[in-house]
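On to chain A.
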Amino acid sequence: MSQFRNLIVSTALLGLSVSSLAMAQEPPITLGVQVPTTGSEATYGQDMFNAMQLAAEEINAAAGGLLDGRQIELVTGDSACDPQQSVNAASRLASREVVGVVGGYCSGATQPTLKTYGDANIPFVIVAANSTQLIPANPGNAVMINSTGDDQAKTALDFFEGKGIESLAIVNQGDAYSQDLANLTRDAWTEAGHEVAAFEYVNKGEQDFSALVNKIRGSGADAVFWTAYYADGGLLVRQLRQRGFQGTIAVGDGSNSPKLFDIAGQAAEGVFAFSNPTADFLPAAEQFIADYEAEFDSAPGPYAPLAYDGLQLMAWAIGKAGSTDADAIIEALNSADGQEWLAGPISFTPQHTLARSNFVVLEGQGGRWTRYAP
Partner candidate 1 sequence: MTWYDSLLQQLVDGLVLGAFYALVALGYTMVFGVIKLLNFAHGDLYMTGAFAGFGGLSLVSGVLGAGWLGIFVAMLLAMLAVGCLGVVIERVAYHPMLGAPRLSILITALAVSLVLQNAALSLTGGQYTAFRTDLGFGGLNLGNLFLSYNQIVLVATAGVLMIALELFVSRTAYGRAMRAVAIDKEMCRMLGINVSAVIAVTFFIGSGLAAAAGTMAGAYYGSIWYFMGFLIGLKAFTAAVIGGIGSITGAMLGGLILGLLESFGTHIPFIGSEWKDVFTFSILILVLVLKPTGLLGKSEVERM
Partner candidate 2 sequence: MVKDARPPTVAETATERPGRVRLRLREIEAFYGQIQALRGISLDVHEGEIVTVLGSNGAGKSTTLKTISGLVRARQGEVELEGESITRLAAHEIARRGVVHVPEGRRILRGLTVQENLELGAFTVKDPALRRQRLEDVYARFPILHERRHQDGSLLSGGQQQMLAMGRALMHGPSVMLLDEPSMGLAPKLVTEIMRIVKQLNEAGTTILLVEQNARLALRLADYAYVIENGEIRLHGAAATLREDASIIKAYLGLGEES
């Protein structure tokens, strides 16, 4: 019933002015959370939102909020991992005059929102999305706290070289994120003087990769790099191993989910993944994991630490700026000085990207990811 009321209210709001509502005494600081809460990536979105909620609660409880007791309030904008939907969501957040936005998971859906937030001059902490395409599209109000595709391509290059791989097959899914990572890796790989045996595309949701697997096997590649998400990645890994592919298989950070083991089963043993720092491998995250599990009854997902950091960073910047003035917050964000956060130190390059590579290499062992040490 309350949902129905919400509907009526939002209908009314659409026709009327939105801004004049809810002017209480110590007004809360409203922060937007832009994550996919519907669509295929909804799991990640929910996980990220949970982590941010945890961060907000901690800030509200510990320091009694920000700026002399103003509580942090979160509003979601569902990007659904779709460009048009996320622009709608972003302009909705902008209309609600949020002080800042934290989030951004799918690069393709994050990219067009940069303009929306840029035009509205809203500080934006991008926590997960890391396509290099985002860098030139950033008008300057956004910072990226996840390492970019460039860093990952470098990690991949080092890893494959360390394994003595000569000939590499790269497979992506034809979306902005995975195509970007695939292109970057290809360029880095060929520049280093190696051979790309196959450079392939698959459609999202296509289940049968047998023709592709044959082609990879026929190409003589001794390693396969899957640059896209876990769901189809699991299928590819499975079919590669089923067809007797013996070489190295590595997946990008879109596939570092534990669910890869659900889908690929046995075949995921010995698969490598490049990963942003997940909670399991962060020394400082023990308390975070415990809190998260206590609150949400499940383990934090791969992007939870970054999401948590993102919100903390935003709060820190607001505190440092001493007001909710956008320009001051943006300046504060960019001045991040390498302070140690949950997932490591944060400071930014002149392109507003994380100044260090945070990628680690994981290996599938016993049905879960473990830290790989060569």
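Simple rule for what comes next: a contact is a pair of C-beta atoms (placed from the backbone, for glycine too) under 8 Å apart; a residue touches a chain by one contact, two chains touch by 3 or more; residues count from 1.
On the choice of candidates, all candidates are chains of the complex that A comes from, given by their letters.
These numbers come from a predicted model, not from an experiment.
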**Q.** Pick from 1 or 2, the complex member that touches chain A
**A.** 1
Q. Mind pulling up the chain A residues that touch candidate 1 in the complex?
A. 38-43, 46, 174, 199-203, 205-208, 210-212, 214-215, 217-218, 230-231, 234-235, 238-239, 241-244, 259, 262-267
